[in-house]
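For this view, one protein chain was removed and the others were kept in their places.
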Amino acid sequence: MTTLDPSSVLAQRQQRLARPTKATGWTSWLTTVDHKKIAILYGSTAMVFMVLGGVEALLIRLQLWRPNGTVLTAATYNQLFTMHGTTMVFLVGMPMAVAFGNYLLPLMIGARDVAFPRINMLGYWIFLLGGVFLYSSFFLGGAPNGGWFGYAPLTSMPMARGFLPSHGADFWAIGLIMLGIGSVTSAVNFIVTTLNMRAPGMTLLRMPVFVWMIFIIAMLTLFALPPVTAALIQVYMDRNFGTHFFDAAAGGDPLLYQHLFWLFGHPEVYILILPGMGIVSEILPVFSRKPLFGARVVVMSGIAIGFVGWGVWVHHMFATGVGPATTTGFGIATMAIAVPTGVKIFNWLGTVWGGAVRLTTAMLYSLGFIAMFTLGGLSGVMHSIVPSNGQQHDTYFVVAHFHYVLFGGLIFAIFGGFYYWWPKVFGHFLSEKMGKVGFWLLFVGFNLTFFPMHIVGLQGMPRRTYTYGTGHGWELMNQLETVGGFIIALAVLVFIVNVVASRKRNDLAGADPWDGRTLEWSIPSPVPVYNFLEVPEVHAFDDFWHRKYTEDEEGRLVRLPSGGSDAGEHPEGEHSDGSHIHLPSPSYWPLVFAFGLPMSGYGFVFKNWWLVGVGVAVLMFGLTAWLVEPDTAQDDHS
Amino acid sequence: MLQGIWRRGRHTKLTAFVVLGAVALAGCGSDSRNQSTFEANGKIARDDANIFNAFFIVAAIIGIGIMAATVFAAIRFRSRPGNENPVQIHGNTKLELSWTIAPAVILAIMGVFTVKMIWDQAAKPANAMEITVTAKQWWWQFEYTKVEGQTKQVVTANELHIPAGVPVWLTLKSDNVNHSFWIPQLMGTKDNIDGHVNTLQLIADEEMATAAEVDQWLGGQCKQYCGLSHADMRVRAKVDSKEVFAKWYESQLEPWTAAELGTFKQWDDVYACSSCHYIQGLVPDDDAGVQAGSKPVPSQRGPNLTHLADRKSFGSATFSYGIESIDPEDLTEWIWDAQKHSAGQDNSKPMQCPEYPDSTAKIKCVGMPSFKHDKRNPMSRETANEIAIFLLNIGKKA
Amino acid sequence: MSAVTADSATQDHGHGANAGHGQTTNTGVSNTKLAVWAFLSSEALFFGSFISTYLLYRGRDTNFAAAGLIPEAYNPQDLFNIEFTSATSFILLMSSLTMVLALAALQRDDHRRFRIWIASTALFGLTFIAGQVYEFTEFYREGLQLGSGTFGGSFYVMTGLHGAHVTVGIFWLLSLYQRSLQGKLGSEKSEAVEVAGLYWHFVDIVWIVIFTVVYLVPYHK
Partner (left out) sequence: MSTTTDLVIAEDHGAIVPVSTGAVEHAEGHSHPGPRQYVIIAVILVVITAIEVGMSYLEGDVDSNVLIAMLLGAAAIKFVLVVAWFMHLKTDSKILRRFFIMGLVGAILLFTVIFLTLHGMQNSYNFPTR
């Protein structure tokens, strides 16, 4: 593409601010704007954080192995569970969703990239640097220690009042604000991409369920993060500038914090689970060789969950004395969520029912998801029964609930998704044998870790306690949990070994190894940079499937003679290498921009205004360069 | 019929869980489970358990059903030669409607019971005894503001005495961060939040008063994460017969005698115990005001020490002795070097307690300062022991 | 924000992405504009949270001071200088007018007028900020600090964040002015101005709400 304006100013600038061109080598990962590479960055970084969060969990489990444990001090324990929860939610759960969304959303709707490639990259760097920022607190006086929802006034009281030592809560507030900025940029990007970049014929109702779920979580993110950002700013101001937002002695109201947090916090848990539901909705039909049962209803119930999810946040606050009228309303609304969720569960079962089931690793994880998530959902409904919530609230019963939905739901789906899309992303299969061993280890370890938590919770063990006394009968359950935790770790290790070993073995997969249904299987594996040589035209839900199969009168599948993943490609001809396709050029500036954030972040934590200034300057510099850099790399042709 | 199932006893959900998870088997050993929700010893706790049990059965059926269906479908419809091309079913409106409506109906039924119970539990019972529970960092203070047949108010800490069968109306407060008051065998939790006044109803079973010789202490614990010592913020409740309760109540109103105060002052002058602890008798005016409910309790940083000897636990019930008396050796250690026992255990990073700004001791705001390490007046272990023995013998009235 | 304007795959990269040439997207709305609207609706909840906080604490200090719990309460109405703030609010409102006039001028390819209007928008914004700085120092002199009850914090933080948004907007407008001077802002790029305008008007409507509920609605019943 020639430059739009041939003026000399611009030509000069092109030299000074030339966009990077390298598409390979490690430096290309720093400047890439390719949604697929960014997705891999997101996924692998989130995996690293998962191991970190997991190791924290294992330390927690070691401490709780026996009564009056002495592995950790209370101060350390409190940092560990806070960082474990924060890590798993903000540095594993959300980024994993963005990883899958980033890779698959454009492929599934037939686009060549997301709407804003450079902003996409910015989101990743903010995530990475935000995570590093949070973790650096361990070396800078102490990590956050107020719990993953950091209730005020515990977190908002300045250190001098003696409530929480260290700058932990400052790191936490600033870190989450930063991560929030990153999440909002991804959300905007996904929303615009979904609404605007669909291939011809890809109407909203023809979009794969996974795309729908990503779209819904993007909307939820967009609206959920501002309230918590406001609350975090208020916490920060209370700690450092003597405001009294949450200081009851001066008229502040600690409950306001809880409302603002859970107004985010509850939609957040659906932000975490809906991508998982989307992944499962893609895997089940493929390995059952049947279309998703009631696909539209599954989409609609996802939308319903998205909406109703806004009206239930007070179920985390039943014990705060909000009054019988409020608990009634929110209790009922919470129960109501079980209906659309149940619809999904039953429709998934309906998909498997009567199919031709191939029990691949991905399928095992998806079936595991159905079973385990249901258990977690049911204990969720038990929480919503306000009187019994009084007993369960803040005990290990709640810990059991949310690990069943988060681990049994989200993490199972993520592993399922890994096994399913690995061939697409890297071109080779993961070992199915190791995968199955891993699955069963994970399944057993998971239940061994978290099922006993139901019991020990009902036996009266509160959460977030660094120790417990003898005589409660909690010892055995805790020991089982600890053993289970290590079995999970083993399972994760098996996965990591599988990744490395499979890479060596390089068992090539081909474009459509699973006989897939959605557009990403119509293009080669690994996916070429330009995604689609020709943008496909879509005629139906599961369009790619319908290119391969039709149904006879009884509704049985019949393979079409010419179907297949090469159907849309025309390998001959001058444009067969995709060289005529213009892709967004890489850029340095999102990285520079992102660096400004943690810099000013440290400034805010330590109240060093010079540092804040430097950070803002870096950020402004990055932004300016971003705005004035040429549209494409210099050597870009035509 | 539902009622019947609900009444099936306290162990329904425990047994059910045992059936569900073989792992649970050993969980019901013979340990004292005085903090377990499996045993309800009060009306509210029993209501909570009943509604839980009722839904537990529903949930167990749904859960087992879905897991069974998943496993069945996966095995029954395995891909074998001949079925690779199954009939393509895109949906079924009737089925979908039914599995939308059925859960909705189940939940609606549960909802009705839930709502009824919410309002029942929120109502203040007639003729209730009233107690204000203030959450401290990290212990509990109880003020008996309205007790039938009594005109004076008792102030005590960490051990809640209540008469059996009498409705009790708790008023929950905090003057610092959020806490949550919970005695599982009596009632579900309610938070203590600064700036808010929450209320909670409880009625202990009549039977609790009869077996006097048995360990009737019910365990409880702060449930809302409140910082460093959250895990050590425990509480115990004792359900007495009305007579025993009345006797205990009278005893708690007694101040120390002049002679007792004299002994105490020799230490108080050095270690300023009374700047944190309320001692009845020290300032008679205060006592009168507190007991009339017209004056705030003085020195609220630590618990009222006057009747420590009557308690069976100390250190916010982290040191508890069943029905035995407090062990003087333990108390000695605590007085001497409470930091060693308290949650922090992290003596490497002492924190200045703002409420003790001039102290040179390494003070963490965890319970007590460490008098052993007080730079100006380091306490000897002998002194600590003397104080402990003094406290455990004095004022023992009940 | 302004980053948005320059990062659309549609705009930057022509046919690089399949949104095709020009503005042809599935919805008929350009990527950039959709993104800005999405971003603004997110911002609406952000300010909503602060405004709600303010409303919740409104008038509480007076009660607390009356009960002797805090040394003194600042009665906002004694503090506010309604005439002054009305004037700055009026100026901000007028900046919205000049903003649309700038856009209209650019769409007509009237670059001279465009620059006049866009510069006056920035100038009005600057005047508003100057007014806010003056107001803050004045209040501070009269003793209202961040720590003055709940009013101090909720007032300063909310209006301060609004001011920060205006400041960002001013930079954005100036960058447009600069681009126009360089001759790189033809009418075909009017969308860059339009989205800046959306942001600017949004900041204005936030102020419409703040001005009413904070300054005008009476504090005593």
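Just so it is clear, A, B and C label the chains in written order, and each chain counts residues from 1 on its own.
Note that in this section contacts are C-beta pairs under 8 Å (C-beta built on N, C-alpha and C of every residue); 3 or more make two chains touch, one makes a residue touch a chain.
Owing to the predicted nature of the structure, the values given are computational and were not obtained by experimental measurement.
Novice: Out of A:A74, A:V322, A:V339 or A:M382, which is the one that touches the chain we can't see?
Specialist: Going through A:A74, A:V322, A:V339 or A:M382 one by one, A:V322 is the residue touching the chain not shown.
Novice: Out of C:L79, C:L93, C:L161 or C:L174, which residue would touch the omitted chain in the full complex?
Specialist: Checking the options C:L79, C:L93, C:L161 or C:L174, the one contacting the hidden chain is C:L93.
Novice: Taking the entire complex into account, which one of C:F64, C:F124 or C:F151 touches the absent chain?
Specialist: Here the residue in touch with the unshown chain is C:F64.
Novice: Can you tell me which of B:T70, B:Q88, B:T134 or B:Q339 touches the chain that was removed from the display?
Specialist: Checking each option in B:T70, B:Q88, B:T134 or B:Q339, the one touching the absent chain turns out to be B:T134.
Novice: Where does subunit A touch the missing chain, residue by residue?
Specialist: Spelled out for subunit A, the touching residues are 195, 198-201, 203-206, 223, 248-249, 253, 255-256, 259-260, 263, 296, 310-311, 314, 321-323, 325-326, 534-535, 537, 581.
Novice: For the chain that got dropped from the picture, name the residues of subunit C it touches.
Specialist: 15, 18-21, 23-30, 33-34, 37-38, 40-41, 44-45, 48-49, 52, 55-56, 64, 67, 69, 82, 86, 89-90, 93-94, 96-97, 99-101, 104, 107, 194, 197-198, 201-202, 204-205, 208-209, 211-213, 215-218, 220-221
Convention: only the chains that are shown with their structure count from here on.
Novice: Once you find the CA centre of subunit B and the CA centre of subunit C, what distance in Å lies between them?
Specialist: Distance between chain centres, rounded to whole Å: 50 Å.
Novice: Quick one: report the Å distance separating subunit A from subunit C, using the average Cα coordinate of each chain.
Specialist: 32
Novice: Touching two or more other chains, which residues of subunit B qualify?
Specialist: none
Novice: Which residues belonging to subunit A are in contact with no fewer than two other chains?
Specialist: 249, 252-253
Novice: Give the list of subunit C residues in touch with subunit A in this complex.
Specialist: Residues 2-10, 12-19, 25-27, 29-31, 34-35, 38-39, 41-46, 48-50, 53, 56-57, 60-61, 63-64, 69-70, 145-147, 149-150, 152-154, 156-157, 161, 175, 182-184 of subunit C touch subunit A in their complex.
Novice: Quick one: which bits of subunit A touch subunit B in the complex? Just the residue numbers, please.
Specialist: 73-76, 78, 146-147, 151, 153-154, 157, 160-165, 248-249, 252-255, 288-291, 293-297, 319-321, 323-324, 327-328, 331-332, 335-336, 338-339, 342-343, 345-347, 349-350, 352-359, 363, 367, 370-371, 374-375, 378-379, 381-382, 385-391, 393-395, 447-448, 451-452, 454-456, 458-469, 471-473, 476-477, 480, 551, 554-558
Novice: So in the complex, which bits of subunit A are touching subunit C?
Specialist: 1, 5, 7, 9, 110-119, 122, 184, 187-189, 191-192, 195-199, 222-223, 225-227, 229-231, 233-234, 237-238, 241-245, 249-253, 256, 260, 532, 535, 581-584, 593, 623, 626-627, 631-632
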